[in-house]
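Every protein chain of the complex appears in place save one, which is left out.
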Amino acid sequence: MKRLRGFIIKEFYHIFRDYRTMVILFGLPVVQVLLFGFVLTNEVKDANIAVLDKSKDAETMNIINKLTSSGYFMLNAVLESEDEVEGVFQEGKVKQVVIFEENFAKTLKNEGRARIQLLADASDPNTAQTLVNYTTAVVNTYLAEKAKSEGKQLLIDVVPKMLYNPAMEASYMFVPGVIAIVLMLISSMITSISIAREKELGTMEVLLVSPLRAGQIIIGKVVPYVFLSFLIAATILLVGRFVFGVPINGPLGLLLAESLLFILLALSLGILVSTVSKTQQTAMLISLFALLLPTILLSGLIFPIENMPLLLQYISHAIPAKYFVIILKNIMIKGTGLESVWFETIVLGGITLFFILLSVLNFKKRLE
Amino acid sequence: MSEREIVIRVRNLVKKFGNFTANDNLCFDVYKGEVFGFLGANGAGKTTAIRILCGLMAPTSGEISVAGFDIYRETEKIKRHIGYMSQKFSLYEDLTVYENIRFYGGIYGLRRKEIAKRADALLVRLGFSEVRNSLIKSLPLGWKQKLAFSIAILHRPDIVFLDEPTGGVDPITRRQFWDMIYESASEGLTVFVTTHYMDEAEYCDRVSIMADGRIEALDTPLNLIKYYNASTMDEVFVKIARPVQQL
Partner (left out) sequence: MESNQQIIAKGIFKSYKDVKALEDISFSIPRGELFGFIGPDGAGKTTLFRILVTLLLQDKGEINLFGLDSRRDFRKVRLMTGYMPGRFSLYQDLSVEENLTFFATIFGTTIKENYHLIRDIYSQIEPFKKRPAGKLSGGMKQKLALSCALIHKPELLVLDEPTTGVDAVSRKEFWEMLGNLKKLGITIIVSTPYMDEASLCDRVALIQDGKIMQTDTPANIVSSYSAPLYAIRSEKMHKLINDLRTFPETASAYTFGQYIHLTLTPTAKAEDVVGFLSEKNHTGLEINTISPNIEDCFMNLMVK
């Protein structure tokens, strides 16, 4: 135990001495969150929309005019039936279709309440959300003006429907994704590099001939990074919460426990990488291309999994980050507990166990 | 001696890193065709001085000319007229013998035909024609060092700097290496060499010994041995370098 403690202390020295890496480790996630946050929630201008007006009355004409003159939208197509909706989206002509129900003006007048349905292309979730928000705002402004001139309180329900990405939960879905990326980066890449560095320097030779067991060397390497990763995950959550108002609706304890599980998984991957790489350079390249890129591209963070070709969808099942992102979204945004994420948790746990075993077995107690 | 052509001229060379003085007022001349041994304990300031002479680092003060060029204004010209070889960096392990030759020839702007001509001559002289297309990493260390030296003087420099060229090489190859040095020196090449083998110091025409940033002794090996009342250069070296190290 004393040996292990000495090892861990040494590892912390390495981490704190290398202040440049520390700055990158804590700076990178914050910068990433801020970048994603601000870039993706950018203003939308002249977005192409289509209209399916089943009523074709004065009210619908007015609202369409308001929409097109707002500066946010360009009317690209006027549809005649619902069958055409799929087509215009597929061609990528429009980002949103505005559907007025039949007898719109009549219903509004008689019942004081009518309905507009919005279909948005949510494969770009942030834009979709922004378009829906703008449309709602334009409709509400129109209603307010009408109320002023006619002295009548009317109501229009704007019902958005997100296509191609129905589970989309507003623009802050990037926060779980960034957490997944950063944890993968730190835990796997940094650990594998730090082990490869010992091989390069020749200190691994001395560690191996010491009475330390393979397990002890691995634990000693891993523990400091568990702490570090945990701190960084917390930093991202705080930035997300207080800069972008990302909610944490579910139980915080569960959220942290799931994060810990994912950290362990990434660390075991990192150790596995280090067992096959002799230099820091190899370790870095392997973790970058074999671990980090798939995490970014295939976890559903940037490209929704539903929109991927079938083959990639299958591959995405093998990307641990995918499950972690699902877990995070459920807990943070939907506010659900373990009952909704038990399956993903078991998958993550299983993968972790598998890789820990594999890396301990693979860790050589001799050089060769 | 005074009539001989001076190729390296160093006057009052000082190099400071912050408060630390790495080279403290060095003054010496190196003559054309001379094998000049540059000795000193680890950390005595040898590496710094060599870097300055090669134009890799500017001195804090002092007047220095190498191959007739000023160290402050004409470093690019200096680099064309010197060759450099060290134990640590010599050749690309993953290139073949000929590829290495071609690469270094190219760096110094030799024309393709000229490179091919000199490469053939070099390989014949070393007896390496058979390994022309072998990877460097497949050669024994001694061969690599011989080849590295030949490549370092491929562009026919005036001066070649050798930084511990024979570390770890077997005794026979080590002597063959020195034969090459002598042969080149007899053709007019000036050789500036550092070594940890004190018997090699005795092969030099003149030897300087640095300690603590200063040149403590500079003369022919024979004179130094007489002056310090020693029987070998090893004893001379220890007498000069040891008292300083103990501080």
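As written, the chains take the letters A and B, and residue 1 is the first residue of each chain.
We take it that a residue touches a chain if its C-beta (ideal position, glycine included) is under 8 Å from a C-beta of that chain, and two chains touch if they have at least 3 such contacts.
The structure presented is a predicted model; accordingly, all values stated were derived computationally and were not measured.
Across B:Gly40, B:Gly62, B:Gly105 or B:Pro157, the residue that sits in touch with the chain not pictured is B:Gly40. Checked against the full complex, the candidates B:Ile64, B:Ile136, B:Leu154 or B:Met198 give a single residue touching the omitted chain, namely B:Met198.
The missing chain lies against chain B, touching residues 40-44, 140-142, 164, 167-173, 175, 178-179, 182-183, 186, 196-199, 201-203, 221-222, 232-234, 237-238, 241-242, 245. Remark: the residues of chain A touching the chain excluded from display are 2-3, 5-7, 9-10, 13-14, 17-18, 201-203, 205-212, 366-368.
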